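Below is one structure, written out as structure tokens; the observations come after it.
A single protein chain has been omitted from the complex, and every remaining protein chain is retained in its original position.
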Amino acid sequence: MLFISDTTAGVVPEILQALEKANDGMFLGYEGDPVCRDMKARFAEVFESDVSVFLVATGTAANALALSVMTPPYGVVFAHDGSHINVDECGAPEFYTQGAKLAAIKGANGKIDPTGITAALNDFPKGVVHRMQPGGVSISQATERGTIYSLEEIKAISDLAKSHGMATHMDGARFANALVALNCSPADMTWRAGVDVLSFGATKNGALMAEAVVFFNTDLVKDFAYRQKRGGHLFSKSRFSAGQFLGYFQDDLWRRLARHSNAMAAKLGARLAALPGYELDCPVDTNQIFVKMSSDRVRHWQEAGVQFYLWSGDPTEARQLVRLVCSWKTTDEQVDQLLEVAKG
Amino acid sequence: MLFISDTTAGVVPEILQALEKANDGMFLGYEGDPVCRDMKARFAEVFESDVSVFLVATGTAANALALSVMTPPYGVVFAHDGSHINVDECGAPEFYTQGAKLAAIKGANGKIDPTGITAALNDFPKGVVHRMQPGGVSISQATERGTIYSLEEIKAISDLAKSHGMATHMDGARFANALVALNCSPADMTWRAGVDVLSFGATKNGALMAEAVVFFNTDLVKDFAYRQKRGGHLFSKSRFSAGQFLGYFQDDLWRRLARHSNAMAAKLGARLAALPGYELDCPVDTNQIFVKMSSDRVRHWQEAGVQFYLWSGDPTEARQLVRLVCSWKTTDEQVDQLLEVAKG
Amino acid sequence: MLFISDTTAGVVPEILQALEKANDGMFLGYEGDPVCRDMKARFAEVFESDVSVFLVATGTAANALALSVMTPPYGVVFAHDGSHINVDECGAPEFYTQGAKLAAIKGANGKIDPTGITAALNDFPKGVVHRMQPGGVSISQATERGTIYSLEEIKAISDLAKSHGMATHMDGARFANALVALNCSPADMTWRAGVDVLSFGATKNGALMAEAVVFFNTDLVKDFAYRQKRGGHLFSKSRFSAGQFLGYFQDDLWRRLARHSNAMAAKLGARLAALPGYELDCPVDTNQIFVKMSSDRVRHWQEAGVQFYLWSGDPTEARQLVRLVCSWKTTDEQVDQLLEVAKG
Partner (left out) sequence: MLFISDTTAGVVPEILQALEKANDGMFLGYEGDPVCRDMKARFAEVFESDVSVFLVATGTAANALALSVMTPPYGVVFAHDGSHINVDECGAPEFYTQGAKLAAIKGANGKIDPTGITAALNDFPKGVVHRMQPGGVSISQATERGTIYSLEEIKAISDLAKSHGMATHMDGARFANALVALNCSPADMTWRAGVDVLSFGATKNGALMAEAVVFFNTDLVKDFAYRQKRGGHLFSKSRFSAGQFLGYFQDDLWRRLARHSNAMAAKLGARLAALPGYELDCPVDTNQIFVKMSSDRVRHWQEAGVQFYLWSGDPTEARQLVRLVCSWKTTDEQVDQLLEVAKG
């Protein structure tokens, strides 16, 4: 019973077929091939906007490269304390921005808000040469806690960012999961809400290795292509990354997969919450569940062969926070099996 | 008629099948999955040595990351003037090493030798704080000119490097092509000849996106894993990169593909050289041909629909140096067709 | 009435005389001249240890360069939230370390303690490749709040650092002020308490431009000289930096100056605290006073021509935190004048 990450699930068959399709013909790549051109056109349709799209190998690369054109090296990026860029990328943002600082803002349910950003901004007054300077804002949709920002919340943050001369980045490693949860259009959740640049991830939702940086504010693009190349993220056979996105968008595959994993998580979360000894730590908006339980139960789960993530990292704590993730491949049976263990 | 690059050829069917095979099961990735374990064991067999292997997205990333553990930021990497790291990576080595210098050494047929390195070293005396310090040596096998170093030549370079306290890196973007040309073992061409770390490329020889950094000198590995992650090159679904290598090594696929593209190039080179008005600029050791011709002929080729690379980049020169590349997919018919054009 | 910083005071006559003395003779510099040799010998005496000393232009450079040999680029330096390195150096630590993170730890009176460091360390588990890695600890003595660590407090922090494989850095921009306040030896306050490397500042205490990086743990020195040069901090006429230190240590000048500024601050702090409407925000251990007052009083002071620093940076707050600094040049009369204003 593997509930440790949505990346465990491998690739959906439709994406493998898309790879085979992308293999037709011979083309010089480097994002200049016909598959890439189709992919870019597809992104423009999906987002109802003339976006600029760049392909990279990982979500970490997408985030760090996106930030690198937002902030100067002496700039500050405002993000949640527990955000992926702040916690799980081994300093990739600092590397690609060549020394920017992440201002880690606290906030319930993995979310930041204008109040927290404003307070943090106070430490970095504009024009004071001793201080690092406001560089950008980054939010995750869905967040690292599986929660989502409403469109109004996104708008409020991007408005604040803009009023301080900053752009807004969205880490969309689980973009589809948030999108179907909000039941809005991709445009609504991004540029119409003031987002300037998006890390658009497909890997966690069934692709093989497909991550893109999508610019809505094309003034920001600047020298992105050189930075991408310099980071070793310009693919010679780019059509195989582009092809995955074509498969992903085909027949609404991406939304179908995300709806499924969200539904599995909703069921699992609701049932667990109804059991004695389990307490949800935050709303189950997408495909992640954060649940508190005793360390005795943790041991019981482990002995029963359930794989999951101890959020604190400290197995000696009496009360544990556990993360469970459902994927496009998670089945009703697997959820039921886990619930059996949970009852035990 | 596409002779512009070996990356145009797409993916061999065996590698696509290997991807499907890698899709079986559910695993946490990040190079900890069973497919990666198999891949690493396979590399150890192939190289007859207990190597350390890391997967990355591109050859540029492999090279730059390998150099980053060889040289300090104030170090100098000695390489050929026309090497990929010096010319075609938009400063990725400078980025990943955080400011090292590439000392560009001239040399016939794309190769450097101990004399050239020794002369260049003279500018960087050890222990003089005003000068950048010797950081490493990098050679390409095959070279950017399609030529190869003999085992003795590699040994002479790595011996010199060692005597100056430097490690030796090999850019093996076309490793298989060189290997079958030399008809030796992978071990002979690398660690037995003193190579410390190798960028092992499979993408140009039929893979989808499969590049690895292979350490023979495991003292060099140091903090490579952190640097890889920080560069956005640690894959969550690492099994799909690893799986490509399993397919690549299976039934000697890699050598068969390389032998084919080399044979196509040998035929094309020999036939062209026999035609009036064409002159080979360097030996055709592997799958690349460098041929000089008049700009009239260049125009004729272009009008006939042949795609190739003008090496000087300057279409106004009277006499042009043209690069032609054969791939695993190049056919006898295509070569004959091109020869027909060449005669015309 | 200038109480805004101790850097306003210019240079003590003894240091100007030392400069003239250093001007005798002709020497090749770059820290190889006889004045530098004398200076280094003097440091060894003062610290009762065979230290390695390097001269730089500013305290910011001293701090950032010291950190650059402690932490890898993907490392974390644990320091107080309000420390100079975290707040007032425009990202110099991030620049010189090439991307390290500062973990900003809260703590009363500008001080951190083992509990705070331990909690922060929890976010950066050793060996987890997704996480930045423990890189070093930095404390300021005296702190940015003018307070001091006891020898036991320093020892407890450096012991904790060591137990996690980290070195301890001390920002001694106001080292002399702390030293005379603790009334201990330089050795006691540094290496005997486990400090590995010190930014030793003389500029704020009467020198012209004299900052040094002092290594007690010479294993840490590694390639410091190259990093210093590369930062543009190796002086050709190094004897004029070295000469200032010779003057500074001569006849205990440094302690005399520090005692004076501390005494002025002690008097000012005590008298202010005794007046209605003023409240000290932290102990006055050295030459800085942090006092709370109404914004009406702030305006009154400003109209009376007192120059000082509004700590919050926000002049609209009802209750203000004000920093006052005494220097080697502050006189009893100036303090009395200010107290008259304060009473008004």
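When the chains are written out, they are named A, B and C in that same order, and each has its own residue count from 1.
Here, a contact is a pair of C-beta atoms (placed from the backbone, for glycine too) under 8 Å apart; a residue touches a chain by one contact, two chains touch by 3 or more.
Computed from a predicted model, the values in this text were never measured in an experiment.
Touch with the chain omitted from the figure is made, among C:Lys229, C:Lys267 or C:Lys292, by C:Lys229. Contact with the chain not shown here comes from a single listed residue; of A:Asp24, A:Asp50, A:Asp159 or A:Asp223, that residue is A:Asp223. Residue-wise, the contact with the chain that is not shown comes from C:Lys237, picked out of C:Lys237, C:Arg256, C:Arg271 or C:Lys292. In the complete assembly, the contact with the undisplayed chain comes from C:Val56, out of C:Val56, C:Leu102 or C:Val306.
The set of subunit C residues touching the chain not shown comprises 2, 4-5, 7-11, 16, 19-20, 23-29, 56-62, 64-65, 89-92, 95-96, 203-204, 208-209, 226, 229-237, 239-241, 307, 329.
The omitted chain makes contact with subunit B at the following residues, 73-74, 87-91, 94-95, 98-102, 122-123, 125, 129-132, 312-314.
Within the entire complex, the positions of subunit A that touch the omitted partner chain are 30, 72-74, 98-99, 129-130, 133, 223, 225-230, 234.
To be clear about the criterion, only the chains that are shown with their structure count from here on.
A simple rule picks the central chain: find each chain's mean C-alpha point, then take the one closest to the mean of all protein C-alpha atoms, which gives A. Taking the CA centroid of subunit C as reference, the farthest chain centroid is that of B. Centre-to-centre separation of subunit B and subunit C, using mean CA positions: 51 Å. If you average the Cα atoms of subunit A and of subunit C, the two centres end up 41 Å apart. Annotation: 34 Å between the Cα-based centres of subunit A and subunit B. Residue positions 89-91, 95 of subunit A are each in touch with at least two other chains.
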